[in-house]
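Before we start, here is the structure in question, set down as structure tokens.
A single protein chain has been omitted; all remaining protein chains appear in their positions.
Right after this comes subunit A.
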Amino acid sequence: MTMIFGIPLQAFLGQLLIGLINGSFYALLSLGLAIIFGLLRVINFAHGAQYMLGAFIAWLLLSYLGIGYWPALVLAPLLVGLIGAAIERTMLRQLYSLDPLYGLLFTFGLALTVEGTFRYIYGASGQPYATPALLAGGANLGFMFLPIYRGWVIVFSLIVCLGTWLVIEKTKLGSYLRAATENPVLVQSFGINVPFLLTLTYGLGAALAALAGVLAAPIYQVSPLMGSNIIIVVFAVVVVGGMGSIMGAIVTGYLLGVAEGLTKVFYPEASNIVIFVIMAIVLLLRPAGLFGRDA
């Protein structure tokens, strides 16, 4: 058997794959967090709940309406995005003039409410969500067996991340967003509707989280707790990456996912905490984060 660093190659590649998949979710979620924070100066604690909501909507659509994976991949993010926009319009908006900590606390309360409600209705145990027929099965790559759905998650999340990056860096709308991040008052005085941009941004961030949720549904069980388990890790990812750059959030997400996967191979006991350890080291050496601009 081929060995790498004293570990069977299969185990090594298997964990690398799991790391890449986890990394895909970290990247999608920290990307959304970074976009929202960039413009709204709000740390969206409800991001985990919105991720869970995405997965749950996909599951509800399938179980009650018979609507499958592919429509859900569009419908769930759309729905969660609209809910997010409504929340921004009616409530979150009132907090912009205050200390950013109130935004964190508000979205924390929102997350608790949503999570508690779903737990009340559906219980804490997970619901299985079948892999779509088109992506079922696996491919033998010669050195390992790759479930097709997992490959799809990696490729699709990469496309979404890069697409979002392109929209923000290369389009007119993106340039408005970036300008409003730098100086909202000035941008508004040019006649651009900044409050609308804020609503749009929060909706977009929430939709990204829901998209990640739908992607996650066939891999992890759909459970009310899936969001809060992942959001704290994503916070650590965001601290490591620094929220100054969109690309930074994406790259850090994948990197830390892989780091976590590889730790599982070499020292499984530490795999839960390796991201937090990396965060502590980064804070010591580069407090602003790997890609951060401000300290």
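Some observations on this one:
The rule we apply is simple: a contact is a pair of C-beta atoms (placed from the backbone, for glycine too) under 8 Å apart; a residue touches a chain by one contact, two chains touch by 3 or more; residues count from 1.
Everything below uses one rule, namely that contacts and distances are computed from a predicted model.
Chain not shown in the complex: UniProt lists it as "Branched-chain amino acid ABC transporter permease", one of "ATP-binding cassette domain-containing protein", "Heptaprenyl diphosphate synthase component II", "Branched-chain amino acid ABC transporter permease" or "DnaJ-like protein". When you scan A:106, A:129, A:149 or A:202 for touch with the missing chain, the hit is A:106. Touching the missing chain, out of A:63, A:125, A:189 or A:272, is residue A:272.
Along subunit A, the points of touch with the absent chain fall at residues 37, 43, 91, 94-95, 98-102, 104-106, 108-117, 119-120, 228, 232-233, 235-236, 238-239, 269, 272-273, 276-277, 279-280, 283-284, 287, 295.
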